[in-house]
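Structure record follows, encoded as C-alpha cells.
Here the complex is missing one protein chain, while the rest keep their positions.
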Amino acid sequence: MATSGDKKISAGIVGISGYSGMELAKLLSRHPGFELRLAGSDKWAGKKLGDRLSLPRGAGEVVVEAQETMKARLGEVEVVFLCTPPEASIELAPHAVRAGARVVDLSGGFRLPPTDYPRWYGFEHAAPGLLAEAVYSMPEANGDPTRLRTARLVSNPGCYPTASALAVLPLLRAGLVEPGTLVVDAKSGTTGAGRKATEELSFSEVDEDMRAYRVLRHQHTPEIERVLTLAGVSGARVVFTPHLLPVRRGILATAYGRLTASARSLGAGLGDAVKRALSEFAAGRGFLRVVAVDAVTLRASVGTNRVVLGAAADPERDVIVACASIDNLVKGAAGQAVQNANVMFGLDEAAGLDDLTGYAP
Amino acid sequence: MATSGDKKISAGIVGISGYSGMELAKLLSRHPGFELRLAGSDKWAGKKLGDRLSLPRGAGEVVVEAQETMKARLGEVEVVFLCTPPEASIELAPHAVRAGARVVDLSGGFRLPPTDYPRWYGFEHAAPGLLAEAVYSMPEANGDPTRLRTARLVSNPGCYPTASALAVLPLLRAGLVEPGTLVVDAKSGTTGAGRKATEELSFSEVDEDMRAYRVLRHQHTPEIERVLTLAGVSGARVVFTPHLLPVRRGILATAYGRLTASARSLGAGLGDAVKRALSEFAAGRGFLRVVAVDAVTLRASVGTNRVVLGAAADPERDVIVACASIDNLVKGAAGQAVQNANVMFGLDEAAGLDDLTGYAP
Amino acid sequence: MATSGDKKISAGIVGISGYSGMELAKLLSRHPGFELRLAGSDKWAGKKLGDRLSLPRGAGEVVVEAQETMKARLGEVEVVFLCTPPEASIELAPHAVRAGARVVDLSGGFRLPPTDYPRWYGFEHAAPGLLAEAVYSMPEANGDPTRLRTARLVSNPGCYPTASALAVLPLLRAGLVEPGTLVVDAKSGTTGAGRKATEELSFSEVDEDMRAYRVLRHQHTPEIERVLTLAGVSGARVVFTPHLLPVRRGILATAYGRLTASARSLGAGLGDAVKRALSEFAAGRGFLRVVAVDAVTLRASVGTNRVVLGAAADPERDVIVACASIDNLVKGAAGQAVQNANVMFGLDEAAGLDDLTGYAP
Partner (left out) sequence: MATSGDKKISAGIVGISGYSGMELAKLLSRHPGFELRLAGSDKWAGKKLGDRLSLPRGAGEVVVEAQETMKARLGEVEVVFLCTPPEASIELAPHAVRAGARVVDLSGGFRLPPTDYPRWYGFEHAAPGLLAEAVYSMPEANGDPTRLRTARLVSNPGCYPTASALAVLPLLRAGLVEPGTLVVDAKSGTTGAGRKATEELSFSEVDEDMRAYRVLRHQHTPEIERVLTLAGVSGARVVFTPHLLPVRRGILATAYGRLTASARSLGAGLGDAVKRALSEFAAGRGFLRVVAVDAVTLRASVGTNRVVLGAAADPERDVIVACASIDNLVKGAAGQAVQNANVMFGLDEAAGLDDLTGYAP
C-alpha cells in the first residue's frame, strides 16, 4: 500500500464509466488531497481518461484498465471507490481490503443487515463478515468521525435515502412529527437509474412522461428506516415511493409526517418551531441549506454537494410537509463519497467540495 | 337563444387563446354534436381561428372577437364555455345565463362554497346567487345526469381535483382507507399554469428542475375535499402538494391513505381487495382505465379523456398507494367540459371524446 | 383477398409496435374508409391492441400476431402497411403482393434504384423485380394518382426527404435557386430513430444535447435527390446533414440554395417572388401551409399531416433560406402512408387526416 505524507492520497475508482464513476473522477481530478491513479472499466479499458472525460491534465493521463486486471492492483492505492453494482462490490471489497486499501463502496452492497438482502436485493450476501464491520456513513445524519477514521470499509448512502432521511430528520429530532407516520414521495432524474441501454429509459419513452416505480418494494425503503435508526430515531416507519423524472440530475423528496402531541400543543407557534428545527439541524453543517419550502428546487442543489431543505406545517390537517433536494450524483453518490473519504483520511470534510458552484443558494 | 333540432348545438368559447381554450376549440371543431360559432380572446381579436390553430375547415373560419364585444353576443349560442380566470368567469357567467345561454365554467369561480373564496381565492364571491345554483360535476365521482340536464351553470372540476379525487375514491368507496388520512402528492405539466409571460415559467428556469409550490395553501385542497364529500365520503381530509414538472401536459397524482380496520383484517386478501375496488369503480365508466400502479404514466392518458388508475397495498406499513394520471388539458379541463356538456344536452357522454387516441392504454 | 364495397377496406399493419406502426394504428382506427383487421409484432404477439394503445373500441379488439404467423395471412386484407426495417420489408412485400394484397411500404426498402442499395443501405437488394415496379409517392412532390390507383406496391417517402424536398421544391419550380447548390440542415426528434434499447438513445444521453450524425453518408441524401428528379428538377445536388434533437416528434429542415441569375435579376422584387413561389406551390394542396420563415415551428405541424413552409431571400448574400416542418410520424410516415393509400383506393386524399388538430396553423 502506498503511504501518504505531504503527498496526495492515492485513489482508484472501479466502475468509472458509469454516471457516479464519472462524477467521482471529475471530483477527484481537482481535489487538493487525493490523486486519481487507478481507474477500472471494461467499457473504457485501454483508453486514457482524458479521451472520455474533460479533466485537468494529470487525471486525464490515467489509462483505464479492465476490471479483472485492476482487481490485482487494488492494493496499489490507499483508497478504492467502488462505483459498481452491489454484487460486484461485494465481490471486490474483500479483495481490496485484504490488499491493504481502504474502501468506499457507493453501491447498496454494504448498507443493510445481512438478513435484508434476500428480500430487498434478491440475493444472499456473500461477504457477511465484511458487512458486519462496514461503517454506514451519512455525515449529517449518523456521522461518526471516530469510526470513519479507522474504518476499512465505508458504505456510502443511497441517493434516495440521503434526500429522504435529511428531509425528515430535523423534524424527528425536534419531536415534531411521529416517526411511525412518515411518507416520502421522491422524484429522481434518470442518471439515478445508471447508464443503461433499455427501451424503458430511452428518450422517446421518458421525455414528457413520469411514473412511480418499484412501489412499496424499493430497496431504499429499509435503508431510509435504518439510517433514521442509526441517527437515533426509534420507531421510524417510512412509506417510500420513487418516481422517474424527465430530467438528468437531481432528486426532490417531498416528505409528510403527522404532528406529535407536543407539536400540536404549540398552536400558533408551530410554524416557528418548524423553522427552528431546520436551522438548528443545519447549524454548523456546511452542506445543509435551509430555504422556504417552495424554494427547494433541483436547481438549488444540482452541481453541488448541498442538501437544500424546507418545511411547512398545517395544524388543521395535522401534518408537516418537508422537501429536500440533492444532486443524485454528487451528494447522492460521488460527492458524499468524497466527503466520507475526507474524514477517513483526516482531511477537511469539505475538501474538494466547497468550491462547487451552483445557480441557486 | 338559438335552438337545437337536427342541427348541431351552437357553442361559444370565451378565453380561446389560453391552453384550455385552444384544447376545447380542437375538441369542438371535430365534435359530432356541437358547432363552434363564437370565440372570444382579446389577444386574438380579429383573427380567424384557422390562423392560430390547425382546425378542420369550418371551425377555422370563425373570427375571434374581443371579450368585451363577445359579451354582448353570448345569447347567440346555446352553450358558452368559459376558459377565463375565476374573476372573469364570475363576471361573465351571470351575463350569459341572463342572455339565455347555458354555461360550462372551466375556472375555479363556481367550485367552492362562497365562504371559502376569501381564504383560498383571495376575493369575495361577486355572484353568490348563481354560485348557489351551480352544479359541480365530475361525472365519475359525483355525476348526476338529472341535475346536469337542467343546469344553467355547470362548474367543471379543476385538473388536480380530478386526478386526486379519482385516485382515492375507489378505495374510499370500498372502505379500504381512512378518509381522514389522505395525502396527495401531485405533479403537473406546465400548461396547467396557463399561458403566461413570467420568468419563473421560462424554459431556462423550468427545464431540468422541479419544485413543490403553494404548499399547504393551494386552492384545490378544499375542492378535492368537497368533491369527495359530494361523492358520498364523509370526513375526508386531504394533505395536497402540487409540484411543477418539466413536461408540457399531464398530471400524475400519487395518493396515500392509511388502512381501515376492515382493510387490515383482510390479511393476505388485501391485494385482491384493492384490485377489486378499482375495477368495480371503473366498471361501466368508459374513461376509467385500471392498470398496475407502476404503469400509471402520463403517456397513458395524455391526448385522451382517460383517467388511468392503479394502486398497491402494504399491510406492514399500513398503507395503500394509489396513482392516477390524466391529461390536464383534456380530462382535467376541456375534455371533461365536453363530457359535461354532452350530458347537459342529452348527447352520448363520450361524444367527440371516444375517438381520441393515445399511445398507452 | 377481401373486396371492398360499401364496406370499409380491410387493412393490416406489420411492425405495429414501433413508433410508425403505433401512429398508423391510431390513424386507421378512426379512419372512415379503412378497417384495421390484422396487426403483426413479435413484441406484442398475443395481446389485444387495446392493451397497448388507447384506441376506439373496434380497433382495440384486434389481437396482435407474431410476424411469422401474420406472414401467412397477408392475403386476408386488401392493403398491408409495412412498418418494418428495410430488410424485413424487402422480404415481406413480395409475399404480400403474391397473396393479392396491395402494399404500402414505410421503410427505405423500395425507395432507391437497386444500384444504390449497397452503398447507402449496405446490402444488395433482394427483390429487384418488385423494386422496379414500386411507385415512390410523395403526393405534393411527384404525385401521380393514375399510377397510384393501380400500383401493387407504393413506396412511402422517408421523413427527412419529405421535409427536405418540400422545403426546396417550390423555389426550384419557380427557378429561384440553383439545383446544384442545395444544403439541407435537418433536425429530428428521437422517435425518428425508432423504438430501440441503446445507450446512445437513452434519456440521460440525449436530453440537453444535440449532435449531427451520419454526416455526408445518410441514406436519405440520394432519396432527396431522387424525389426532386422525379418531381421534374434536373441537376439537383443536396448536401444533407441530419441532427438528433432532444424532442420526441417533429422534423425541422432548414435549406439553403444559391440564387439563379433570374432570381438575382429581380432585385427588390425577389422577396415577393419567393412568397409567390411558395403560395403557388401550396395552392390547392390542403396539407401545405405557408407562413413566415420564423414561424415554421415543430409545434405548427406536430400531430397533423401538415407541411409548414416558409422562406426568405438575401440578395446581398446570394441565398434563399427555406424552412419546412413536419411531424415525422404523421406526414413523415404514417400520415403520408394513409394519404397514399387513400389515393390507391379511390378515397378522398385527405380522408382520416383532415380532422387532425394542432396548436399552431
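Labels for the chains are A, B and C, by order of writing; each one numbers its residues from 1.
The rule we apply is simple: a residue touches a chain if its C-beta (ideal position, glycine included) is under 8 Å from a C-beta of that chain, and two chains touch if they have at least 3 such contacts.
Source: prediction; values computed, not measured.
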item: Option from C:68, C:133 or C:208 whose C-beta touches the chain left out; value: C:208
item: Full-complex contact with the absent chain, from C:45, C:126, C:295 or C:350; value: C:295
item: Hidden-chain contact residue, picked from the options B:7, B:119 or B:196; value: B:196
item: Which residue of B:247, B:334 or B:356 touches the chain not shown here; value: B:247
item: Absent-chain interface as seen on subunit C, which is shown; value: 183, 185, 187, 189, 205, 207-216, 237-239, 241, 243, 245-250, 252, 254, 256, 293-299, 302, 312-314, 317-319, 321, 323
item: For subunit A, residues in touch with the removed chain; value: 22, 26, 29-30, 50-57, 60, 207-208, 300, 303-304, 306, 354-361
item: Footprint left on subunit B by the chain that the document does not show; value: 19, 190-191, 193, 195-199, 201-208, 246-248
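Basically, only the chains that are shown with their structure count from here on.
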item: Chain occupying the most central position, where position means C-alpha average; value: B
item: Where subunit A and subunit C are represented by their mean Cα positions, the distance between them in whole Å; value: 47
item: Whole-Å gap separating subunit B and subunit C, where each centre is the average of the chain's CA atoms; value: 36
item: Centroid distance [mean C-alpha coordinates] between subunit B and subunit A, Å; value: 39
item: Overlap residues in subunit A, where contacts from two or more other chains coincide; value: 205, 207-208, 246-248
